[in-house]
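For this depiction, one protein chain was excluded, whereas all remaining protein chains were kept in their positions.
Naming follows writing order (A and B), and every chain is counted from residue 1.
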Amino acid sequence: MSKVKELFNKYQVLAYIVLLALLCVVPFALPKAVYVRYACNILMYATLAGSLNIINGYSGQTCLGQAGFFAIGAYTMGALSTKFGISFWLLLPLAGILAAFVGFLVSLPTLKLKGIYLSIVTLGASEIIRIIAQTWTPVTGGAMGIKQIPYPEMFGLDTFRPKYYYFIFLFIGVIFLFVTKRVLQSRVGRAWISIREDEIAAKSLGVQTSFYKSLNFMYGAFWAGVVGCAYAPFVNYIEASQFSTDTGFNVLAMIVIGGQGTLIGPIVGSTIVTLLTESLRFLESWRYVIYAVLIIAMMWLRPQGIAGASRSILAGGKIKRKKQAAGAEGGATNG
Amino acid sequence: MEYFLNQLVNGLCQGAIYALMAIGYSVIVGVVGMVTFAYGEIMMIGAFGAYYVFQFVGINLPIALLAAFASSFLLGIIVYKLCYERFFNAPRHISLLCTIGFSMLIKNLVQIVFGPETKPVLNIIDNRTFNIPLGGAISIDLKLLQIVVMILVVVLAVTLTLFFNRTRAGVALRAVSQNKDAAYLMGINVKRTAMLGNCIGCGFGGIAGILLAIYYYSISTTTWGGFSMKAFAASVLGGLVDLRMSALGGLCIGIVENLGITISSATFRDVFAFGFLIIMLVLRPQGFASKKGNRV
Partner (left out) sequence: MKKFVSLLLVMVLALSLTVLPVSVQGKGVIKLGGLAPLTGNYAEYGKGFQVGWQMAIDEINAGGGANGYMLEIDVKDTQGDTVVSSTMATAFAEDDDVLAILGDFTSGSCKANASIVDRYGIVQLSPTASAPDYAGMSPFCFSIMGRQDGEAPYLATYVLKKYLGVDKVAVIRVDSDWGLACFENFKAQADIEGLEVTEEKYKSDETDFSSIITKAKLGDPDVLVVMDQGAAVSAIFNAADAAGWDVKHVALGPGTSEQVVSQLMTPDNIIVTSPFFFDPENEELTKWKEEFTSKAGFEPTVHPACAYDTMYLIKTAIENIGDGKVTRDAIRAALQDLEMQGITGRIKFEPAGDIQRDYMICGVEGGEWLVLKGFDYVNE
């Protein structure tokens, strides 16, 4: 494994280009059209899970309400494109900004709260957003939702076909990773990680925790909004029940299983959960039983997730263990 | 005016059930020291335990209540072993995520066994309504069902208080909820006591669950997550651990919900509960309790 990592680090740029090229070929190489749709879902949820990972995995705030920010992005696209014909590409950043604004509002009451209180407020906010979506009929279509959302214009291609829509999700995913990597390596990212590991210590070192926590929420919400905006034309019909707490928990499952605190964790999680969802569709409720077991198993065996940040508080800190290497004891290092 | 009073009565009755729920929740959080997301599903198991008693034994309320308590109590043991015991000294988010997984697990297992449809729960308590004049031309409708529920909740609350104050086990529970290490030093088996506290809280949840099913004349597998939220919201008023304040919180939420529906429509029911919660958290996150342990 480390050999691969060595090779990877040496030829990073080349490796990324090869990876990107492979990803571009995927939609044309898959035998069945429905597989392409799965691939789209994987990419979309990878970014959505990534946005939640920013909050849960990098600042240590356990947000449970990502569905709300997702909804804001989706409805922005749905409402503004069907009512005013605004272009998708313009709405992408706009949806993100609106969601970030709501993220800011949600962060305000949470600044003084910790742990479960913070989580419950995020859940409550997500539910309130959903209920507004369900009842504010003139804007959101109420219980009827918004239908026939126009597909984006992209070089004149038939974007209603999943194999072309794939590239929209790929585009968003790549930009997300690129920007986020930069942010995480900056002062902002370091502040977030310091808050995650030990907020009091961070404060005592002069980190303005409230400011960075709020910024963290806004950043995570921004990307959830962007993904939401891309989601809306893809499913072509949005309606409040698509943004329930179950949706939020699904995304949470992805980062719990795939890994928190690393950039690749959400991608792993999204792939695993989406593939399980689709291939096990015939199992219906048993699917969720499997996730649930996976989540619990993860918490027992590897709390940071499969590809999560092992050298961080996410890995569990002081769960009773006999012998343990020093690295796992809540030390603050890069994720 | 009568309509308003009737909705108030509805609110009091529903609030009583919420209060029971909140008490159970507070016992868990107080004694175990960890928050749960699985409370709704625990209530559901209690409700189903009683439902199956109705199916196989017949309409027998006392046995059903016992069955509800017992089913949730037993489930509490599993929850404890899976989600709490191992993580006493770990970061809080881990046990939280574990309970989220557990709630998903139980919800879907029950759906597989029971089916996703809503089944009716009828004829448990006679359909009698008493019309009580209040002076002037005003009278309110009080259903037999509502009277039974409210009396039951009061009885259970009093029993619990007596248990906490007069029995050895109860005192041990209080000790553990105040300070685990000190209790340990006093010779109390902290792990077993914490489990007992958890299971009692779950048992109360189970009773609240079957009461809700009887009150709504139906039982299903999907509505319980919302009740988990409400239990939490109610006990926030008590700083999550104070029983009396949590019960009051439950009562408040019940009343606010029903009166709120009077003004607007039923679709906003959850908004009131959440709104109440968020306002509480903004104004006074520690609740109105006297200071106790607050390790969340």
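What we mean here is this: a contact is a pair of C-beta atoms (placed from the backbone, for glycine too) under 8 Å apart; a residue touches a chain by one contact, two chains touch by 3 or more.
Since the model is a prediction, treat every value here as computed from it, not as a measurement.
> Among A:90, A:108 or A:143, which residue is in touch with the absent chain?
Looking across A:90, A:108 or A:143, the contact with the absent chain belongs to A:143.
> With respect to the chain omitted from the figure, which of A:20, A:33 or A:275 is a touching residue?
Looking across A:20, A:33 or A:275, the contact with the absent chain belongs to A:33.
> On chain A, where is the contact patch with the chain that was removed from view?
Against the missing chain, chain A presents residues 32-34, 37, 134, 142-145, 147-148, 158, 160-162, 235-237, 239, 241-242, 281, 284-285.
> Mind listing the chain B residues that contact the chain we can't see here?
3, 6-7, 10, 116-120, 122-123, 127, 129, 141, 143, 145, 215-218, 220, 222-223, 258, 261-262, 265-267, 269
One rule holds in what follows: only the chains that are shown with their structure count from here on.
> Determine the centre-to-centre distance between chain A and chain B, using the mean Cα coordinates as centres, and give it in whole Å.
Centre separation, chain A to chain B: 33 Å.
> Going by the contact rule at the top, pick out the chain A residues touching chain B in the complex.
Those in contact with chain B are residues 56, 60, 62, 64, 109, 112-117, 119-121, 123-125, 127-128, 131, 134-135, 245, 249, 252-253, 256, 284-286, 288-289, 291-296, 299-300, 303, 313-314, 316-320.
> Help me check something: in the complex, which residues belonging to chain B touch chain A?
35, 82-83, 86-87, 89-98, 100-105, 107-109, 111-112, 225, 229, 232-233, 236, 267-268, 270-271, 274-275, 277-278, 281-282, 285, 296
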